[in-house]
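Here the complex is missing one protein chain, while the rest keep their positions.
Per-chain residue numbering starts at 1, and chain names A, B, C, D and E are given in the order in which the chains are listed.
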């Protein structure tokens, strides 16, 4: 799949991601946190909980409730964004929550809330997928019981060719963008969106490419978590 | 009173209404509902309740509370209306609630709420009166105990002459508009507004005309309710 | 300190206030109230409480909570002010509450709220100081137990000279404004702000001047309270 | 859905005393059914920041009004007309029953009825508020603050708003070579009439004028009628969840005209004194 | 943080009956897994105030759409393009579970997905909505009201919006001597394609099409796929906190195309009847 017909603007192979780095445990006051740099995206996710539910009437007796907010800083975009939550941010908050929730073993935390806060400090194409990777890493960092990590990546079409992880430059002439999130060990796609124009063949091809991308992200997430664990243990030994 | 001095633009007699049709039971999920077409007005009213009161502190121990919202769809007006509730809509919601409430035997439903929702799908002159006719029909359709129906109609002055049910075209050069709502069997006027310019004689004359109009509406409301009842019974007999 | 080098636009001495008058007990429905005229400022303050706390979760078991709102009427400013609370009004509400609170013996009123409402009917320079003088007088008028009155006044710099109570005309070319509030009998400064440009010497000099001003205000507050008490007693004797 | 406001609590002693007075066709404060309380009107009380102002007391009800005249672009559909807005605000200082916050439905009704009373009477000729067609018009803001609440705000707000307008002035402009220039001299607003509001309340089968806060609270229905100098009815609003009969409406409309005439003279006098 | 909406309550009898039907690959209302309910489409139902309108019923779900075409200044970064906005509103008349108020996150998602379905398919050519570059463009508003809620709003809103657009018309303008003039004649909107939405729900391991309100509530995941006349996929949205396997997505994409073709013909027919 990685044999190129047309060269991508960035020089990447069709199944090649932009540069990605993930770091867990970056915010001291949070129960769990992660910083992801994904292309030019710089995104922090923090998890608080399990904690008391406010307001009380939202409490559920047999499981945790999950709250999620995706928020862009005013300086994160090309032209300054107004500080209040836009309709786009509200929708993305919802789809991210629904993408991450199936991985959380909510029944282990009855009558509590688990809060996921995502802050976009610098935005680039694919910020919702980047955010999911950060959020899922932050959940694991918080020690929340999970069935699997949630890994996310977009496939799309640019210059007539189906490619992994469409970037901003490709997006200008891009024909389609299909972000997906999945639980890699459970073959379950929990975020799926599409905007653009794909034939049936391209649709199936994009799905396969996105799967490859998600698996790459999965490994980066695991690395980030084990690196933090290793360092912490290291730190403890040094005491 | 129906002898014309000057012909009305619409050709109507001074005590003649625009075309009116009322249909009860049009919204399946509501406890009661009605659709009124009144001139070009197309208005739906739905009633929910008696039901639990939210928030709790609004509950009254010896009677029901009545909520009412009058709302115009963005496409209902000449130029698109912004979706949020305007001050005008808030005021009309209040005067409609106060017009309808005296007809409801609220003490039969202690500690409950009765909700009236009015949606203006196409607006024309006299929409508040049309809305009251629909709301009152919907209340009866919901089986809420009532002292009387509430029937509403405006009188006004156009081309120097006091007339019933001023329409949009007359309103452009209209000198006064006086919407009223009444409980026809109790001689009680529960909505009364006036904007314009009327002498004492015209004021009294307009009151009389509006009374005639309300009685016509009262019959149309009764017809709508019995038609629904008849059809429903019919349906049952056929089973 | 009152020897002038340069004459002030208003002809006032460096340590001279604008005209000030305070009247207590001006709003019948309030538990305590005061009207202050300070230069062109016309400001009313009203106090309600001790009263029940809403919402309940804000109640504190061993003392009263203090609420404070500083609000400008649309007609109080040079160009009409929009009716909703601006960020400036929210900040001033906070600093006034924090200036007045240390004078209130809150532990005498557990589980209650004391509400202070300040309405700017005509604004001029120094409105936050004028408001504090009115609020403090209204608290005393309401019979709230207090450690001391709170008296407020600004010093500043205009035409190169440190002066008391900078007025609007001076403010246009003013180099600094330093509003302070204090508990005169406790040597405690509870509001302190500065905007402008002061050397260390000017800073200390302005502090001293402001102290003089606060003491003058303190006497005016006491006069207003005793006048109301005297008149009330008078009134009673006449009965 | 607009908030249903917290209601004033009228204790049973007050209630009984209102009812027993009314059964003798008297009021709790000794007034007759159709007597206003004392009305005090003072204009020009906020000279430094407003173009016009007034303070009105009806008994213990007190409101202040300020008029600001600014310039603005006209609305596209009325390029040769100025703009007039009347807004009433319940200040939290006025009563223990008022919480600060966005206006509730009662306050919105009060604002809108006050606004219509001025607008529908043609009190201000908006065509004379045009400075340059399609480009610049006067924008007149009438803001009324309720300082102390003891009933009958509809009348108090109306009197304060109209008195402030009557006493107000505004800049004068001239157009030279297509350019708008402000002149030194000032002018009165283009006032064409003086509408007067009168407000009734129905308690049981009795109808009273100028209800105080307790009477207003227990009334089943309220009626505000606005008349102009020519004895014409220009605006009306029924409030509260009750009603009036046809005969009552006809009778009240007659009373409204007579009472209105008295109050109109009071306002004119106050404006002359304040000038 | 967007409000977490109050959920529909599905009683245990209904739940059991849905589940036992599904275990026989049947629906509670007798449908097969991949059968739509009856779809009724009527256009031109609000002739007096809209440029186009439609009513759509899918079973007991009912929505009304109105199109308004106005003129506006273009956005600075797209001076030669018109503006298109699609907005859905849950009216409180539609269900006991809807409270009036600002749109919750479900309604915002519904609006945005409907908007993208139209936008991404290129249904309207926004470059043909330009009247005068940099100065004046058409602004097309599609507002959709949910009148009665019984599931599958994503499809109902999409069908109503597109049917209203197909039947809509707008003013014609000409430019003479750099001045824009409105002509008497009217024209259709620049419609380039007819995207069709299909919506699936997953309950247990069964996947159904066109879920009703109860089915939708208990489903673990929802999928909306929008296809155009050329069989291309133009928009998609997964909803609810569950997921689909890769194989399921591939299979549903095939079904979506076939069902879409049927429904596209229904809409075309309805628009012809309504014209």
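Simple rule for what comes next: a residue touches a chain if its C-beta (ideal position, glycine included) is under 8 Å from a C-beta of that chain, and two chains touch if they have at least 3 such contacts.
Predicted, not measured: the structure shown is a model, and the values here were computed from it.
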| item | value |
| --- | --- |
| Per the touch definition above, residue among A:13, A:121 or A:212 touching the missing chain | A:121 |
| Among C:21, C:199, C:215 or C:231, the residue in touch with the chain that has been omitted | C:199 |
| Hidden partner chain, touching residue among A:30, A:129, A:149 or A:225 | A:30 |
| Missing-partner contacts on subunit A, residue numbers | 27-30, 33, 40, 42, 44-46, 48, 51, 54, 69, 71, 73-80, 83-84, 115, 117, 119, 121-124 |
| Missing-chain contacts mapped onto subunit C | 58, 65-69, 85, 87-88, 90-91, 93-95, 97-98, 101-102, 178, 182-183, 187-200, 203-204, 207-208, 211 |
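Note that in this section only the chains that are shown with their structure count from here on.
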| item | value |
| --- | --- |
| Steps needed, at minimum, to go from subunit B to subunit D via contacts | 1 |
Touching groups left behind when subunit E is ignored (all other chains fixed): A | B, C, D
| item | value |
| --- | --- |
| Co-neighbours of subunit C and subunit B - touch as defined | D |
| C-D against A-E, pair bridged by the larger set of C-beta contacts | A-E |
| Averaged-CA centre spacing for the pair subunit E and subunit C, given as whole angstrom | 58 |
| For subunit A paired with subunit E, centre-to-centre distance based on mean C-alpha positions, whole Å | 28 |
| Per-residue overlap in subunit A, given as positions that touch at least 2 other chains | none |
| Contacts with 2+ other chains: residues of subunit E | 100 |
